[in-house]
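Report on the following structure.
A single protein chain has been omitted; all remaining protein chains appear in their positions.
Chain lettering (A, B and C) follows the sequence in which the chains are written, and residue indices restart at 1 in each chain.
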Amino acid sequence: MTIGPDIERAGDIDRRLLMDRSVAGRRAFTLPESDVPVQELPDPSLLRDDIELPEVSQLEVIRYFSLLSQLNFSIDTNFYPLGSCTMKYNPKINDELANLPGLADIHPLQPAETVQGAIRLLKELQDDLGEITGLPGVSLAPLAGAQGEYAGLLIARAYHQARHDAERTVAIIPDSAHGTNPASASMAGLEVVTVRSDDQGNVDVENLRELADSRTAAFMLTIPSTLGLFEPNILEITKIIHDAGGLVYADGANLNALLGLVKLGDLGVDICHSNLHKTFSTPHGGGGPGSGPVLVRADLARYLPEPVAEKTGDGPDSTYRLAAPADSIGPLNGFHGSFSIAARAYAYIRALGIEGLRSVSENAIIGANYIQAGLKDRYDLAADRYCMHETVLSATRQKKRGVSGLDIAKRLLDFGIHAPTMYFPLIVEEALMIEPTESESKETLDHFIAVMRQIDDEVDSAPELIHDAPHDLPVTRLDEATAARRPVLRWSAE
Amino acid sequence: MTIGPDIERAGDIDRRLLMDRSVAGRRAFTLPESDVPVQELPDPSLLRDDIELPEVSQLEVIRYFSLLSQLNFSIDTNFYPLGSCTMKYNPKINDELANLPGLADIHPLQPAETVQGAIRLLKELQDDLGEITGLPGVSLAPLAGAQGEYAGLLIARAYHQARHDAERTVAIIPDSAHGTNPASASMAGLEVVTVRSDDQGNVDVENLRELADSRTAAFMLTIPSTLGLFEPNILEITKIIHDAGGLVYADGANLNALLGLVKLGDLGVDICHSNLHKTFSTPHGGGGPGSGPVLVRADLARYLPEPVAEKTGDGPDSTYRLAAPADSIGPLNGFHGSFSIAARAYAYIRALGIEGLRSVSENAIIGANYIQAGLKDRYDLAADRYCMHETVLSATRQKKRGVSGLDIAKRLLDFGIHAPTMYFPLIVEEALMIEPTESESKETLDHFIAVMRQIDDEVDSAPELIHDAPHDLPVTRLDEATAARRPVLRWSAE
Amino acid sequence: MLDAIGVGSLDDLIGDIPPEHRHPRLNLAPGLSEQELAAEFAAIAAENASPARGYISFLGAGAYRHYIPSTVRSILQRGEFVTAYTPYQPEAAQGTLQVGFEFQTIICQLTGMEVANAGMYDGPTAFAEACLMAARITRRTRIGVLSTADARLPGTLMAYSKYQDIELVDIDPDATEIPDDLACISIQSPNFFGEIEDVEHLTKLAHEKGALSVVHVNPTALGMFRPPGDFDADIVTAEGQPLGVPLAFGGPYVGLFACKRAHIRQMPGRIIGKTTDTRGRVGYVLTLQTREQHIRRERATSNICTSTQLIGLMVTVFVATLGKQGMKDLAQLCYQKAHYAAAEIGRLAGFEVESASSGGSSGSGSSGKAYFHEFVVRCPGPPAAINAALLKRKIIGGLDISDRSDNGMLVCVTETSSKADIDRFVAALGVIGAAR
Partner (left out) sequence: MLDAIGVGSLDDLIGDIPPEHRHPRLNLAPGLSEQELAAEFAAIAAENASPARGYISFLGAGAYRHYIPSTVRSILQRGEFVTAYTPYQPEAAQGTLQVGFEFQTIICQLTGMEVANAGMYDGPTAFAEACLMAARITRRTRIGVLSTADARLPGTLMAYSKYQDIELVDIDPDATEIPDDLACISIQSPNFFGEIEDVEHLTKLAHEKGALSVVHVNPTALGMFRPPGDFDADIVTAEGQPLGVPLAFGGPYVGLFACKRAHIRQMPGRIIGKTTDTRGRVGYVLTLQTREQHIRRERATSNICTSTQLIGLMVTVFVATLGKQGMKDLAQLCYQKAHYAAAEIGRLAGFEVESASSGGSSGSGSSGKAYFHEFVVRCPGPPAAINAALLKRKIIGGLDISDRSDNGMLVCVTETSSKADIDRFVAALGVIGAAR
């Protein structure tokens, strides 16, 4: 509907950029006057004349970014069943706690005696994560899951090297794996060998048996898998790898399904990472920051990336410090990892306790199966069995009727529901990967099921409605091809 | 546009109330377990069985209120030129400062020695406001402008009474006054007598001269007036009232126009109130809270409502306390006024300093005149002269062409601009009272002018666009008559 | 912009200001940067004794320390709520309006009343307006106030009614009869001393005489005690602060105001009603505005304009967060902790726990009346001296009410005091008492 020249919709934000809004001399902020005697400046040849930067008022800053925020879908405003991403509710208190004076304003290089509280928190979180996964060696240093993976693979290589078994240069990875797994393996100088999934979505054990050999450095298994399935042959698999002399690496990004239900270490996993920003309550921030601790069995702890928090003494006399493990693979980044995220994870675990954590996973699993049960007559399942925390549907039936997984995803946006993860895992055609998480109510799941069923109806009754979706978002579908072909990556004066 | 059954627009919030979302046993929050021995409960006859209250999850709380917030226009997201309301930008830092531990968590009845910082802040704010207005007696106790007015009128009555002149029971009030003025006067037991405005929007001095007599307790003048005009005969007016033995009360709600430009006390004003929540930076909160300090000339300070902050001693040895003035009109509310708002006002004044305060008013005045200049060929002016911080237009010309002030106000909403104050002051037909404030940029004012001119075009070219406005807000025009005739004021089970 | 206006300088625009008074000298400090301002406020805050500096406190008496859930602060940061005005354009303010409707609902549910408004300035002004409303409804001028009420309640009423031909009449809470011509009797329960009054009985007395019953409650207590609505009260008011609002040295708070449906049109303050738009969709509007000053001017039910919408939002989010069970648990926790503290203090030599209002002897709640989370301690000496000694131990003691009760200290304990805090307080009292 057109409601007047130039205006399509009330409050449509004017999309001009900060530089377009800039007016010479305008200011949002002033700094204090200098209170020290004037100091001589360096040689003028070192100094820059001017910087081209925005000049706007404080109101403009607030209004611009406030309006921009409203263009987003988010957990705080929308159901966001994005598979593999664990878009759950993160308690608001955790953000507050992480920002407390005494936590948010301490310098990473302060002497240990001035940051005992901070290091104690890290140590206790290490212990809790070790307990939850059954892998007691923990470094919180990695800054995201991908860095955790990389750290884990470096540890595997260091382990083999120490055993004079350095010719192990292969990482076996299932075809369903997340892209970071092969990317990390290749950074770690490993050759990626793909193991097939069987028709049940499990690792093809026979195929794995063929591939596992004296060149196997590590087998990387996402558990539950990216299909949302728990690998039923896990014990056999870890045995195959161990028998071949390799290590088992678990991608723990999906730990939200396992809390209190099983410990990875008990299954023969040697190394894993955990995405604190998924399972343990850091809001995703539009794409980070994250925290991807790496966890290992006891004898591998000597290789962990530095630093690791340590405790000396007991009771009120105990002191805490950060240290580098004996044969550390080194620092992976500037300081000690994402401390504020560790603080949130610590708060989350403390608040929930063991009972709470277990019910997180139980409810996450029930929610995913509830959606699966509500949709499986309309959408194909990637695997026709109970799932864990997420279910992967396939829009092949819809595709045959002229509507793709992408179309369905876009159409969901019209209902204020964020799209599932599309076209992943790669082994499922027209994949729609749905992870409702434990925090959504049954009513929300019912609504989602109803909408998905309605969309399936529309495939026949009103396909153009789906093809043209989304209809009333700030933009319609965007031309990604041109964006990539002729990249415009920054503002410039017209 | 209909984009599917049941759905009109993406993300349209489902307007069910909390009770409709409630599910038995669901919880957003838990309290600690009791850590004291179990205590005996009182007689069961005193205890209630149950309370009907919402039961929702924490995610639902956050999502529900976040989505509701997005249904609002606000300064943070919209130009909001609501006349008389001073919808200006309030620095975000002030909210933070008011919420600091040590300010937000102190009890009003703490011993004075434990709250020296808080009382010092109040004392310094009293002094600053006294300096700005030229009225040195200040109580910060009133909780909003209307309460400040009432306090001021009680003071006037107390003053007359002390002079054995208690038969003064009339408040003279201009016909342009805000509704709180006559309402407050009547609460104070005063008879309201209305003085006319002349055709320039000024007080009709001759009329005033006739009305002022030995029954005059006070003359209440809004300055600048609700027409946005500074009373040119102010000195004559204050003399007339004083000569008649009355007191001059200034409604200082519009102080945003006068900072550093003139002191009310210098003009013969005896009593005024100031709306801290307008001029001195408290966000309006969707309708409060407020703070309406009452300010008086020195000899009237003995009547101020309690408490007033006092300082003893000087320099580092000085101490602060709250006290009741000698002949205080009493307490007007529970404690010491809106402390958090006083803290914001103090921060605002300290941040701006005298230069900053003056430029607030200068820019507020320039902005209003700029809009007036940009629209006066299309819209009638209530008074054809330079205005102060706001300009009052009249939509009489548009009305003749079939479109009311109300219609224009609603149509503005379509452009993401909040409507001006409508139909006030009552003496202007089809009034549209526009107060841009100092915080809006020239580009925003230009945009507003362009939109107002476009709407004037539409009066002829597309009147139905205006009549049916707003078009794309969460609701179209609402049926206020039925709401008042058959009031539904709370949720109930259907 | 001056060019576009057609003037040369600002002074051309303010020609109406008498030149001799224009641009006065102001004695104000120069401006500060945000960084400097933050430092100044840190210094001011550090001059106050607060929990952040390790103090524990047993003050109540009308303002109560409670834990405020993070959800309240989180929603309070939504600029769309914080920086909006009174919802005069309902189409652009459905957020504020729907929240207000939720608030009204919650207040009704807590108090057991039929209707509520969207909030008043604070508890005492709500109380005062309720009494004046009773006078309007009954067309009577004498207002009975229970002698056990907080002095700030009749105090505010007195200031509010100074020129309105209203007389205040003291009523004994144990009265078996009341004067014939009262507009209402107004009952604070829990009363100033923390005790539960017999609202049912007093309301009956009132109704027998054609008077209304105005009940001023503590909303936290309503998590366990029967609400005034159960007893046929006519108007209920309360200080809303305990429901998620920071103490903030006394304000801003929010007054709660509920009444019987029959009295709707005499109710002061903002009222939000449900309606539909031109397309039949549900929406909310300010309603019954003809009671208000901007329409009715000198004949309005009250002069209130700017109210306390944002504090109402805090209350709404607080109650929504705690929910049915949380509100019950909160009341129970407060009750348990206060009664534990009273029992412990009662065991101290020289201290008696009693109800000041009844002059009873010793033991907890010796007046025979139940109490909620506040009680009166008779100290072995002036409470002021004892409080001073407590303060040295970083304990802010109860309120000195020796003006109303001999050596009386009004002690409040909420869920924010741990057993360790209470024990520390009791131990300190013991030491201080023994030293006398």
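The rule is simple: a residue touches a chain if its C-beta (ideal position, glycine included) is under 8 Å from a C-beta of that chain, and two chains touch if they have at least 3 such contacts.
Computed from a prediction, not measured in an experiment: that's the story for all the values here.
Although one chain is not drawn, the whole complex shows that of A:Ser139, A:Asn256 or A:Ser338 it is A:Ser338 that touches it.
Annotation: of A:Asp199, A:Glu480 or A:Glu494, A:Glu480 touches the absent chain (contact as defined above).
Annotation: of A:Asn369, A:Ser394 or A:Thr437, A:Asn369 touches the absent chain (contact as defined above).
Considering the complete assembly, chain B touches the hidden chain via residues 29-33, 62, 66, 91-93, 95-96. Panel shows chain C; residues 34-35, 38, 67, 69-70, 74, 77, 79, 415-416 of it touch the chain omitted from the view.
Definition applied: only the chains that are shown with their structure count from here on.
Each chain's centre was taken as the mean of its CA atoms, and the one lying most distant from chain C is A.
Averaging C-alpha coordinates per chain places the centre of chain A 46 Å away from that of chain B. Taking the mean of the C-alpha atoms as each chain's centre, chain A and chain C sit 46 Å apart. Multi-chain contact residues of chain B (touching two or more other chains): 26, 58, 62, 66, 70, 73, 75-78, 91, 413, 442, 470, 473. The set of chain C residues touching two or more other chains comprises 32-34, 69, 71, 74, 79-80.
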